[in-house]
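We show some of the complex, not the whole, and keep each chain where it was.
So that you can tell them apart, the chains are marked A and B in the order they are listed, and the count of residues begins at 1 in each.
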Amino acid sequence: MSRRKRHKRPPPGAPPGTLVADPSAPRPVISVIAYSSDECMEQTIQDTAALREYLDRWPVTWINVDGLGDVQTIARLADILDLHRLAVEDTVNTHQRAKVEHYRNHLFMVVHMATYENSLETEQLSLFLGKNFVVTFQEGRPGDPFKPVRERIRQAVGHVRQSGADHLAYCLIDAVIDGYFPVLETTGERLENLEDEILARPTGGTASRVHQIKRDLMTLRRTIWPLREAMNSLLRDPSPLVTDETRLYLRDCYDHTVRIIDFIETYRELGSDLMDLYLSSISQRMTEVMKVLTIIATIFIPLTFISSIYGMNFQTERSPWNMPELTWYLGYPFALSLMAAMAFGMLSYFRRKGWLGSPAEPLDKGEDRSAETDNRGKSSPSA
Amino acid sequence: MSRRKRHKRPPPGAPPGTLVADPSAPRPVISVIAYSSDECMEQTIQDTAALREYLDRWPVTWINVDGLGDVQTIARLADILDLHRLAVEDTVNTHQRAKVEHYRNHLFMVVHMATYENSLETEQLSLFLGKNFVVTFQEGRPGDPFKPVRERIRQAVGHVRQSGADHLAYCLIDAVIDGYFPVLETTGERLENLEDEILARPTGGTASRVHQIKRDLMTLRRTIWPLREAMNSLLRDPSPLVTDETRLYLRDCYDHTVRIIDFIETYRELGSDLMDLYLSSISQRMTEVMKVLTIIATIFIPLTFISSIYGMNFQTERSPWNMPELTWYLGYPFALSLMAAMAFGMLSYFRRKGWLGSPAEPLDKGEDRSAETDNRGKSSPSA
């Protein structure tokens, strides 16, 4: 995978504006939706030339390109719409930070879409906003985040049909940003499951799962921080293409972005805290293991010593000093009593030190925990 | 819980301004207090239409809506008061960051109330400030933070009755912010209890309790940091709805917010330090356990070795080289003396290494600790 990406990137020193298609990228599928407040027309086109007609006739045309595998088609499209070649290069080389760039007659924006199906996937969305058109380029992965927007246009829900291209751009960006919330919820659940696992019975894989979540959060963070800057510049920088009304809505998007960042940062901290909790849990278990070993060993080692003494073969008949206990009438009971006394002494020593009693108490899950469960719902993200 | 929230949030791509009620939210109860410097009238109303009369007649009308379970009622209310639909959407979707938004004829503010009863609970308060009205929306959880304010209006305590709607808004925000201090005090006590527990006798549950406090502090932090920004923008941004006199009072609120942040950050650090202290305490205990094991084992293992030697069955009669000690007159005392000498040597080695003496000294709680107790009171928060 990483090898493919290396091949795709233009080699260092290539002239700017070079378009190099990723050979493994899917071929582009171009679908067009054009609408006025009264009508709405939808079509999947092959010939980019057909676009001119749309642009001339309809107040708003949305061209969605799904797949970046054919440089020629994209170049023709850019030609027709007069898109800047540097922006088009950034569209094809899908490794851009989120950003907003103002060109003479259009605005170029890069945003990333995130989905979580078994693993975290991000996909670059490049969006061009012109006077009467919006062009979106997706990498062509499965899934269509824009389905609800399409529905709203078709059924004239809300006032998207009454508004201009900038409102459509807002709707698309909004859909992308809202798409982060399910990902965050999944992440929140993964964290909760891990926390439960750590408190109940951590295994060797726990650490690597915590690590994996932290990696995902790093990836999310790297996509969302630049998005915040981009949204901010979209809000503040004057542009004739964005009306004040739309800016009001974009403020909402900006707020959502900041909330997503809040959650990511909180989750990142939680991830670190879980690692600490895991380490403390291992240490705790280790101490517990050691205590058991120590108790058993320190009780039996002295006992074994005593019994081994009376296993010595000094010849009692040679001298009255040689192990006279062996010949005592109550020698054996004496030895056993000695051992019992020693074991009892050890045990009371351990009890006094607090090693006995509840040596195996698991990480408690009492009232504090149940309280936490209620509370936890509060921190799950929603827009 | 987290599932419910997911259902409540409008799906990604929904048109802006969509009101979707959380099916589990309580139905709204609308209570109105209207007052002038002379009179004060209080009523719980069913029909939102009755509000128009209040607004026309009284200098200040405070409409408090407790519960967000009925979208129609809220929409009618918004209609009567001419509230912006984006703001109303944020009111119903109670997952907003604290913020202040300036609309044409009213100011919209989101604040969070925090309570701690067994667990930390936060609740969104949405506040609209108009020329002659204040509307507050609560999520409808038990407890009324505004009771003292109501009392002051009824009994004309302070100069709330002489002042306009902005002063009322200030009083409400002030009550919300002051509500954080008891939560902080509880948190401070939980931290102190945990510290005592760690120093005295840490259990497996200690780590998870520290973790829980750190989670609560993360939640508090996520609600209070945006509040600071919001208070700041309320103080600085010009608005015809807020008089300079009220701004002076709001500066006080801002100071309190900053003090709350100070405490949260300090507590967060304390939490991290407690985790460190806990880990060092476990390590210390582990070392102690190991020392006991090592001392017992290293004393008795050699002794047992000696006694096992004299338990060998080499036949003394076959050769004078075969265990002649067994036939000595003082063979047994000799062996015992050998063992005693060895044990004594080991013990003095351990004493020289400092392992004996006070091997089991608990975490000391001497003068430094008592000093700390005095000092600790100083760091408990109060407004």
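The criterion applied here is as follows: contacts are C-beta pairs under 8 Å (C-beta built on N, C-alpha and C of every residue); 3 or more make two chains touch, one makes a residue touch a chain.
Model, not experiment: these values are computed from the prediction.
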**Prompt:** How many subunits, all of the same sequence, make up the entire complex in this structure file, 2 of them being shown?
**Reply:** 5
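In the analysis below, only the chains that are shown with their structure count from here on.
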**Asked** If you look only at chain A, which of its residues touch chain B in the complex?
**Response** 145-149, 152, 157-160, 171, 174-175, 178-179, 181-182, 185, 188-189, 195, 199, 248-249, 251-252, 255, 258-259, 262, 266, 269-270, 273, 276-277, 279-281, 283-284, 286-287, 290-291, 293-294, 297-298, 301-302, 304-305, 308-309, 311-315, 318-319, 321-323, 353-355, 358, 361-369, 371-372, 374-383
**Footprint of chain A on chain B - complex, ascending** = 1-2, 4-6, 8-18, 86, 93, 95-97, 99, 101, 118-122, 201, 203-205, 207-209, 211-212, 214-216, 218-219, 222, 226, 275, 278-279, 282-283, 285-286, 289-290, 292-293, 296-297, 300-301, 303-304, 307-308, 310-313, 316, 323, 325-333, 335, 360
